[in-house]
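Left out: one protein chain. Kept in place: all the others.
Letters A, B and C mark the chains as written, and numbering starts fresh at 1 in each.
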Amino acid sequence: MTDGALFRFLDFAVGLSLVCGYVALWRRGLVAIVKALAVQGASVAVVAMLMGIYEGHVQAVVAAGLVLVVKAIVIPRVLVGVIHRTLEYREVEPLVNIPTSLLAGALTTVIAFIAGRHLVALDASPATRGVPVGLAVMLLGFLLLVFRRKAVTQVVGFLMLENGVALVAFLTTAGLPLIVELGGALDLLMAVLVLQVLARRIVRQFGATDLNQLVNLRD
Amino acid sequence: MSLTLASWVGALGACAVATIAALALRKPFRVWAVGALSAVGGILGSVSAVSVLAGVQNGTVELPGVLPLAGARFELDPLGAVFVLIAGAVTVAASVYGIGYSGHGLDGRVVQAVFPLFVMSLLLVPAAASVSTLLVSWELMAVTSLVLVAAEHRERPEVREAAWWYGVMTHLSLAAIMVSLLWFAARAGGESFVELRAAADRMPDVVRSSVFLLALTGFGAKAGMVPLHVWLPRAHPEAPSHVSALLSGVMVKLGIYGLLRVGWDLLGGGPAWWGTTVLVLGAVSALFGILHALVADDLKRLLAYSTTENVGLILVGVGAAGIYASGGDRRLAAVAVTASLLHVVNHALFKGLLFLGAGSVLLKSGTRLLDRLGGLARRMPVTTACFGVGSLAIAALPPLNGFASEWLLLKSLVHEVADPPVVVATVMPLAVGVVALTGGLAAATFVKAFGTGFLALPRSSNAEAATEVSASMRFGMVALAMACVGLGLVPNLVVAPLQRSVQALTGLADGPGVEVVGLGMETAGAAGRLAPGVIAVALAIAVAAVTATGWIMKVRRHRRRVAAWACGRTVQTARMEYTSTSFAEPLQRVFDDFLRPELDLDVSHTSESRYYLEAVRFRIGITDAFESRLYRPLVERLRRLGEYARVLQNGSIHLYLGYMLVVVLVVLVLSR
Amino acid sequence: MKAIALSIPFLPAVAGVIALSRWRRIASWTGVTAPALVLVGGAVLGLFVAKGEVVEVFDGLVRVDALSAWMILLIGIVALIATTYGVGYMAAEVAQGHTNAKGARIYYALVQGFVAAMLVAVSTDNLGVMWVAVEATTIATAFLVGHRHTRASVEASWKYVVIASVGVTVAFLGTVLVYFASRHGSGATMRWSELVSAAGQLDPGVMRTAVGLLVVGYGTKAGLAPLHTWLPDAHSQAPAPVSALMSGVLVSVAVYAILRVKVISDLTLGPDHLRVLLLIAGVASVLLAGALLLAQTDYKRLLAYSSIEHVGLMAIGAAIGSRLAVAGLLLHMLGHGIAKAVGFCASGDILLASGSTRIADTTALLSRRPATGGAFGLALLALLGFPPFSLFASELAILRAGFAADMGWAASLTAAGLLVVFGAVLVYGQRMLLGRPVTETSWGSDSRATMVVPLAGGLILVAAIGVWMGPLQPLMEAAASVISS
Partner (left out) sequence: MTAAAIAIGLLQVLALVAIAPVVTGVMRTTRARLEGRFGPSPLQPWRDLRKLLRKERLITEQTSWIFGVAPLLLVASTLVVVAVIPSVATTTLLVDSVDLIGVIYLLLLGTVVLALAAIDTGTAFGGMGSSRGMTIAALAEPAALLAIFAVSLRAGSSSLSTIVEGALADPAGLASPETLLAFGAVAVVTLAEAGRLPVDNPSTHLELTMIHEAMVLEYAGPDLALVEFASSLRLTLFFGLIGTLFLPWGIATTDNIAAMAVGVVAWLVKVLALAVGVAAVEVGLAKLRLFRVPELLAAAFILSFLAVIVSFFLR
C-alpha cells in the first residue's frame, strides 16, 4: 500500500474518532454512546496499525491488536453489561443540554488545534498533523465527564479521554515501549473493571447511577 | 570550658534530667524531683548570667549537627544574661513553690515533665545567636508554655478558651518574627547574629524599618503590648500559679529582649519615629493595662493586666532611649534603657512574688475573686506579708525595688537636653504624665488588691476556712520577697552590672547611663541622685525616734480591742465592708468613657407596695475593648469566610472535573 | 546491592500474595515484616547511594539513586507504622462487624500491592513505568477507600477513581509528549537519566506542553489545589492505616514524580517555567486548606486538608528549587509522612471508640483515651510545626530559602496561610482533646499495645529527626543534589 493511500486511511480513521466523540456528546441513548466509543476504539486501533506499518514496527502492530481487543471489544461489552444490569438506557437530562454541549465541544476542538500547532511544528509529517485531533478527542471526553450525569457516560468520557491520548501517542511516536504499552492497557482495563464494580455498588447504595446523588461528602 | 558555659549547660542538663525524672518516677517523688532539679537549673542559670554580667566571659556554643538544615548557635552576652538571670531567679522560687503547689492535681506526668522544658526554653532564648536557633527556642517556649497554660483544662472550661487565644497570638508573634528575621537574614546573606549585625547598615531604610516593625509586632505580641495583649489576661490567670509567675515574670520579658536585640543591637537603632512608636505603644499599654487591672475583681486577672501595664512602662523607657539615641543624646539613652532593664528585673521579682501569693490564696480559699476574699491577714500571715511586700513594691513605693526603677524611668524622661527637638519636647512631658498617672493608679489598684483581698473580715466561708500554706510554698514567696527588699535597699547590686548590658546595645549607648555613688545611684550628669538604702535607714530611725518619744511620754503600750463603729448596729458583718468593686468605683467612674462598663441594675419590689424593695441586684461587666471590637469581629469574619469557602467543595464530581478541565485548557493555551 | 534494589518492590508483593491465603494470622504479620525488610533494604541502599553512587538494573527498569533511596525509606517507615497498627485495627473492624475475614484478607493483599506499586514508582528510571505504577496505586487503593461498603465510602471511591484516573491520564499524555520530544531530540527514550543528559536537545515547544500536562496530572494525585478535590473524601473514608499511607506517602510519591519532571524541565526550559506553576499551585493549596479548615466539622477531613496544606508547602519548596529549599522539602516529606500517619492512625482509633468522625461527638479525648488521644494531640502539634518535631525545621528551611530567593512575598503569604491553618486546627484540636467528659461513660479500655507502640515510635522518630538527623543527613544532602545540582 502506498504512503498516500495509507495516509488517506490514517486521516479517515483519525477523523472518524473525532466524529465518534461528537456523536457521544450528541446522543442521549447510553447504548448508542457506548457504540460510538467502540467505533472510536476501533479507529484508534486502525491508526495504531497504520502507524506501525508506516514506521515498520512490528511491535506497534501487536499493540494495535491489543488496543482493538481491549478498547473496541472487551470494554464496550462490560459497559453494555452494566447498562443492562442497571436498566438505565438514557441520559435523561444531562447537566448541560445537547446544543450547548456541542458548542462547547466545538470550542474545545478549536483550543485543541491552537494548542496542537507547535506539536505539529516539531515534525510536519502527515501523521503528526492528526495530533490536534487527538487532543480534541481527549477534550471531548473531558466534556462528557463534566456534562453527563450517568456513571456509564462518565466512564465513556474517561475512555474517550484515554483514546485521545492513545491517538496522540500512536501518531507522534508510533507506539511507546512495549512494557509501557502493556502496563497502560492493563491499568486501563483494571480501571474500567473497578469502575464497573463501583457502579454496581452505587446502584446498590443509591438505587440509580445518577451521580448527582453523590453529594453526601462535602464541606 | 568557662564558668559561664559550664553553669549554663549544667542548667540545661538539670532541666533535661528533671524531665526524664518526671516521666520515670512515681507521684510523690516525681514532684519533689522536678521541683528540686528545676531549682538547681535555675541556680546554675543565674550563676552563668552573673558570671557574664560580672564580665568573666561570654559563653559561646556552636552545634552545626543539631537542628537540621540550620545548625544551632548560642552566645550568652551581657544583654541576654539579664534575662537568663531573671529566668534563673524566678525559676528557683517558682519550682520550689511548685513542689507544694503541684500536690493537688498538678502532679500528672505531662505537666511535671513539660515544666522543666519550659524553664529550659527560657534559658535558651536569650542565648540564641542565630535566626534559626532563636526561632526554634522561641517555638519551644511557645509550645511548652501552651501545654502548661492548658494544664488545668479538666477543672475549668475557660482554660481551653485561654489556651486557644494564647496559641493563636503566640503563633501570630512567631509569624511576624519569622518574616522579619528571615527577611533580614536573606538581606544579610547569613543567619548568625554576627553577620546580621555586620549587614544592618548596608540595608535600605525601607527594609530596616519594615524588619523593625515586624519585629515590634512579633515581640510586642509576646510581651503583651496593647493591642496584641488579649491573650495575656486570659492565659496568665488560667495557668497554674507557679507557671503564671514564670509567664508574667520572665516569658513576657523575652518580648522586650527580642525588641531590644533586633531593634537596637542587630539593626543598630534607627530614626526617631521608631522610638516614638515604641514609646506611644508603651504609654497606651501602661494606661490601658492599669485601668483594667484597677477594675478587675479576679486577683490573677488583675495581676495579668498589671503585667501589661509594667511592660508598657518598660517600653516607654525603651522608646525614650530610641528617641534620645536618634537625637544623638546617647547619655540619656543609656539612662532610659538602664531604667527599662532595671524594671525588667524588678518586675520579674515582684510579679513572680505576687502570682505565687495569689496561687497560695487560690489553693487555700479556692477562689480568685477579691469580692469573696478578705481576712487572710490572720489566717495566712506569711502569705499576707509577702503579698504586702509585693504590692508595695509594684506600687513603686520606697524603700522597695519598684521605686528604684520607676525613679530612674522618670529621671530619664525628665531630661535636661539643651534645646530639645519638638518630638522630645512634646512627647516626654506627656510620657511623664502617663507614667505618673499609671503609678498613682497602680498604687490604688494594689491597695485594693491587698486591702480587700487580705485584710478586714473574710467575705466567704472559703476565705474563712483558709490556712497558711506549706513550707515549700512559703519558701518560694519569702525568697522573692527578700529579693524585692534587697534590691530595694541596694539597687546598685543590679544597676552596676547592668551597665555592661547597656553597652551591648550598640544602637543606644556608648557609655554607662547610671553611675554608682556609695549607696546611691546617680543618673549620668549628676542630674539627680537617689539612695534608697539611706531612705530605709532614715525610716527606721524615724520609727525608732517616734517610739522612743512614746516611751518618754509614758504612752500606754497595752491595746484594748473594742467593736468598730457600725453606724449604731451592734454587730459588724462582712457585708458592711467595701468590696473591691466598690473600692474601684470612683476611679472607674472617672474613666467611664474609656472603660465603657455595662451596668445592669434590677430592682424587685415586694408585692404589697412598690415603695418596699424585695431585692436589688447590681451587676457590672467591663470587657476588653480590643477583644470585643477588634478580635471577635475578626474571628467571626474569618469563620464566615470559611463558610463561604465550603462552596468550593460542594461534593459535585462534575464541578471537580470542571476544575480539572479548566486547568488543562489553561495549561494547553498558555504553553502554546 | 542490585539484588536488594531489585527485591525491594517484590517483598510487599509476595506478602500480598501470602495475605490472600487462608491463614489470617500469618498473613497479617507477613504484612508487617515486608515493610520492615523494605526499611532495612532501604537503609542499606541509602548508606550506599549517599556517596553519590547509583544502583541500576535492567538498563534502568530499576534505578536507585539517593532520591529514590530517600523515598524508599519514607515508604518503609510509614508502611511499617501503618501495617503494624493495621493488624489491631482490622481485628477491631472485624470484631465490630464492619467487615469479615474475606474483607480483611483482601484488605491485607491490597495494602501490600499498594505499597509495592509505590516502591516501583520511586525506584524506576523509566518515566513510563513510573506512570504505570502511579496509575496502579489508584487501582490498588480504589477498593481500600471503599472498604466499608457504606454510601459515603462508595461515593468517595468513585470520585477518587474517576478524578485520579483522569488526572493520571493527563500525565500519560505528558509522558507521551516527552517521548515525542526525545524522539526528535537525541533519540527516543523514556529514561529519566538519559532525558536529563539530553535535556539540551529536547524541543522546548513540545516540552512546555508536556511539562504542564505532567504537573497537572501528578499534581492531581498529589492533591494540589484546585486538583485536590478527591483528597478529603478519599482520605476521610479510607480505613485509618490506608489513609495514613495515602496521606503520608502517596502524595509524596506524586510530588516525587513532579520533582523528577522538574529536573528535566529546568534544564530544557529554565527554572522559571515550572516555578510559576508550582508557586501558584502551592500558595493556592495552603490558602485553600486554611479557608476550608476554618469551618471544619470532621476530624478526618481536618487531617486531609492539613495534607493539602503540607503538599502546598512541598510545592512551594520545589518552586523555590534552591539546595536548601529542596533539602527542606525532602525533610518535610519525611516529617509530614510520619506525623500524618500517626495522626490518621490515632484518628482511626478514635473512630473505632466513638463510632463517629464528627468533631462535636469526640470531646475530652485526653481524659477518655489518654494514649491515642495524646498521640493525636502530639501529631497535631507536629503537623502545626512545633519543635522539636522536624516539620518546624523543614518549614523554616523552605521559608528561609524563599526569602533568600527573593520570593519573600510568597513566603509571607504562606506564613499568613499557615497562621490561619494554625488557628483553625488549634480551635478544633482543643475542642477534641481538652476538657472533662460530659458523660462519665468511658469508651472501654484503651487500645491495645500494637496500636499504640507504632504511634509512639513514630512521634519519637519525628522529634528525634527534628533535633539531630544523624546518618540521614548525608543521604538527604545527596538526594537534594540529585534535584538541585
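The criterion applied here is as follows: a residue touches a chain if its C-beta (ideal position, glycine included) is under 8 Å from a C-beta of that chain, and two chains touch if they have at least 3 such contacts.
As the structure is a prediction and not an experimental result, all values here were calculated from the model.
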| note | Output for the hidden chain's shown neighbours is B
| said: Can you tell me which of B:L232, B:L587 or B:V667 touches the chain that was removed from the display? | reply: B:L587
| remark: In the whole complex, of B:L23, B:A542 or B:L630, the residue touching the missing chain would be B:A542
| Residues from subunit B at the interface with the omitted partner, ascending | 374-375, 377-378, 384, 388, 392, 395-398, 403, 406-407, 410-411, 414, 416, 419-420, 425-426, 429-430, 432-437, 439-441, 443-444, 447-448, 450-452, 455-457, 519-520, 526-531, 534-535, 538-539, 542-543, 545-547, 550, 553, 555-567, 572, 574, 576-578, 582-587, 589-590
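Everything below uses one rule, namely that only the chains that are shown with their structure count from here on.
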| Overall pattern in which the protein chains touch one another (line/ring/star/complete/other) | complete
| field | Innermost chain by mean C-alpha position | value | C
| From subunit B, the most remote chain by mean C-alpha position | A
| message | Counting C-beta pairs in contact, which two chains come out on top? | response | B-C
| note | Chain-centre distance (mean CA atoms) for subunit B and subunit C, in whole Å, is 43
| said: Using mean CA coordinates as chain centres, what's the gap between subunit A and subunit C in Å? | reply: 31
| field | Shared-contact residues (touching 2 or more other chains) in subunit A | value | 115, 118, 142, 145, 154, 211, 214, 216-217, 219
| message | Quick check: what residues of subunit B touch more than one other chain, meaning two or more? | response | 645-646, 648-649, 653, 657, 660, 664, 668, 671-672
| remark: subunit B partner, complex, touching residues on subunit C are 158-159, 162-163, 166-167, 170, 208-209, 211-213, 215-216, 220, 226-227, 229-230, 232, 288, 291-296, 324, 327-328, 331, 366-367, 374, 381, 384-388, 390, 392-394, 396-397, 399-400, 402-404, 406, 408, 411-412, 415-416, 418-420, 422-424, 426-427, 430-431, 434-436, 465-469, 473, 476
| said: Applying the document's contact rule, which stretches of subunit B touch subunit C when the two form their complex? | reply: 65-70, 110, 131-132, 135-136, 139-140, 142-143, 150, 153-154, 157, 159-160, 163-164, 167-168, 171-172, 175, 178-179, 182-183, 185-186, 191, 638-639, 641-643, 645-646, 648-649, 653, 655-657, 659-660, 663-664, 667-668, 670-672
| request: State the interface residues of subunit A toward subunit C in the complex, per the touch definition above. | output: 115, 118-119, 121-123, 138, 142, 145, 151, 154, 158, 161-162, 164-165, 168-169, 172-173, 176-177, 179-180, 183-184, 186-187, 190-191, 194-195, 197-199, 201-202, 205-206, 211, 214, 216-217, 219
